[in-house]
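Structure, as structure tokens:
Removed from the display is one protein chain of the complex; every other protein chain stays in position.
Labels run A and B following the written order; every chain starts at residue 1.
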Amino acid sequence: MALTQGPGRFITSERLGVLVLLIIAYGIIPTLGGSYLFDAILTPFLALSLAALGLNILTGYAGQVSLGSAAFLAIGAFAAFNFNLRVPGLPFAGSIVLAGLTAALIGIFFGLPSLRLKGFYLAVSTLAAQFFVQWALTKFSWFSNNNPSGVIDAPALTLAGTAFTGPVGRYLFSLTIVVLITFASTRLIRSQTGRNFIAVRDHETAARVIGVPVLATKLTAFGISSFIIGVAGVLWAFAYLRTVETAGFNIDRSFQILFIIIIGGLASLRGAFFGAAFIVVFPLLLSRLGGALFGGVFDSGVLEMSQRIGIGALIILFLILEPRGLAALLDRIWDWIRPRRVTA
Amino acid sequence: MTRKQGLPLMVFDYQFFIEVLVGGLLSGIMYSLVALGFVLIYKTSGVLNFAQGSMLLFAALTFVSLEERGVPFALALAATLAVMVALGIAIERMVLRPLVNQPPITLFMATLGLSYVIEGAAQLVWGTQVHGLDLGIEDRPFEVHGVLISQFDLFAATVAGSLVALFSLFFRYTRIGLAFRAVADDQYAALAVGLKLPRVWAIVWTAAGVVALVAGLLWGARLGVQFSLSLVVLKALPVLVLGGFDSIAGAIIGGLLIGAIEKLSEVYVGPWFGGGIESWAAYVVALGFLLVRPAGLFGQKLVERA
Partner (left out) sequence: MPSITALKPLPDEAPVRQAAAALASERAIGDGKVVRSTVTPSPAAGDPVLAIERVSLSFGGVVALADIDLEVAPREIRAVIGPNGAGKSSLLNVITGLYKPDRGRVWLDGKSFVQTPTARLARLGIARTFQNLALFKGLSVHDNVVMGLSSEIRSGFLGQIIGSPRARREEQRHRAAADEIIAFLHLGEVVERPAGGLPYGIQKRVELARALVARPRVLLLDEPMAGMTLTEKRELTGFIRTARDTYGTAIVLIEHDIGVVMGLSDRVAVLDYGRKIADGKPDEIRANQEVIDAYLGVAHDEEAGAAADGF
């Protein structure tokens, strides 16, 4: 007698929704014109969503606070560049996987303190990762192939021989990677490993007592999360910026990703997407609004500061009013529109 | 951390070493000032105030901008002080009170958001240019037994030292200081004996604001008043790790240690790596410390019940 839904029906409303989304993402969106939509909005959105997904697995689900996620974006980008450059005959997909694995290994290393530290003590140690990695990648020019300016033009994205160039091409490439990893992450969260993450987060002692391998669980969380963030870094550098440099991978970027998961909803895979969408769209909205309301006074400096204030205020507001983020907020709105039947 | 020496022992330049050490200690005092603000708030409310750095920037920016508009030194100081007090009260009422029962990590993230708000507001109001700040102390070096010491650093150290002494006395010998300690020890018990928590917290945040003002002025005079001032808060974290998050003495000792270790490692270990290790040395040291003695040198040991 199965009291729970178990495998259940194959076609659920959730799966239908995902299918519709995929059809829109692959079929309809590419037909919308304008490179701006892809280069400035969709591709960075995808890269940031992926990074937020990775961080959410670590911080939201497994409860390990990390302030150093930008370092792993950087590791991913630089590793992919170097593998692609130095290993002859390696397909680009291989470079991406190896870059992810590199980030995963380094992530596990910097995650070792989590065996003894929690909360903001752990956060302080992740800062060590952030600053050290940033310094190392800048200091040792081998990483940038001794390029005098330190800024590298990213090579083209290729998959099975075809190059994905142009705004739409890069968008589709990023989309595919994000879809694959998101799918795998959904399965991960629902598996025993996913439950282990939540158990270690919610009550580590009880988890240990019932036989959850706490050490392995934490390191797995760091590894998987860093892998995903590393791949996100490849997308960020190769698909979005099309350069590989250390500049954009500073502490501000780490905070940005943390803000994305706070706003989007901790421990929610959808939250990563909601939060990233918000972070990408917010400055654009703000600049339009500001320009309309205040005219010429609203220059880029004012925009940047207003953005800071806005984001900061929203963080506080979300923490006070809806700590489970946009995902929970949208759930509530959805429930209000279509009240769920309470099953007996 | 293995200590590598660039020169053989016989030719070791002790004078230079002392100079670097003293320089490090003095710069460490500056870190202590920032950490002091943290400790005040953490001690009494358990909140790790990431916004301390932006409060620093805000204070410095306000003061400098008032001065540049012709306001005399003393008046500008008083006005900035008033602004910091108002800020402290506003923070307590609008951010902390609504979040009063949340876990510490939530509060930390709230202060993260707060830091963005304060930074943005400060620069929105006063502009984003860099300002010079002149406190009337020249940065002339003077000699003590052949060792060069910066006059400004010494001044900063004196100010910091007095502030610490002041706060220590305050905590120990005044009624309000007693109230702070009570609240830090056991909030519920403090409530039970009739202490008004919101008032205590408002005062604490104001005190932290005052510390931010002093630190802001000193750091501003040293580095110039600019956005990166708010990043100085990141340096305070290793100081807190070493000294303990809830110890005033720890903030000082921790600051001294971090300052010294940073400068010494940059000079003696740095050349082996091509320099620049100042950016992460403090964190790696803090990390090592965390693994060995998480409560820091002076902090209270955290007790976790099963």
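Of note:
We take it that a residue touches a chain if its C-beta (ideal position, glycine included) is under 8 Å from a C-beta of that chain, and two chains touch if they have at least 3 such contacts.
Computed from a predicted model, the values in this text were never measured in an experiment.
When the full complex is taken into account, the listed residue touching the unshown chain is A:Ile210, out of A:Ile11, A:Ile28, A:Ala160 or A:Ile210. Screening A:Arg15, A:Arg86, A:Arg116 or A:Arg187 against the full complex identifies A:Arg187 as the residue touching the chain left out. Touching the missing chain, out of A:Asn196, A:Ser226 or A:Ser306, is residue A:Asn196.
Within the full complex, the residue among A:Leu42, A:Ala154, A:Ala267 or A:Leu286 touching the omitted chain is A:Ala267. Annotation for chain A: contacts to the undisplayed chain at residues 1-6, 184, 187-188, 191-193, 195-196, 198-199, 201-203, 205-214, 220, 224, 267, 343-344.
What we mean here is this: only the chains that are shown with their structure count from here on.
Centre-to-centre spacing of chain A and chain B amounts to 32 Å, using the average Cα coordinate of each chain. Listed in rising order, the residues of chain A touching chain B in the complex are 65, 113, 116-117, 119-121, 123-125, 127-128, 131-132, 134-135, 138-139, 205, 251, 255, 258-259, 262, 301-302, 305-316, 319-320, 323. In the complex of the two chains, the chain B residues touching chain A come out as 48, 95, 98-99, 102, 104-106, 108-110, 112-121, 123-124, 127-128, 231, 234, 237-238, 241, 273-274, 276-277, 279-280, 283-284, 286-287, 290-291, 294, 306.
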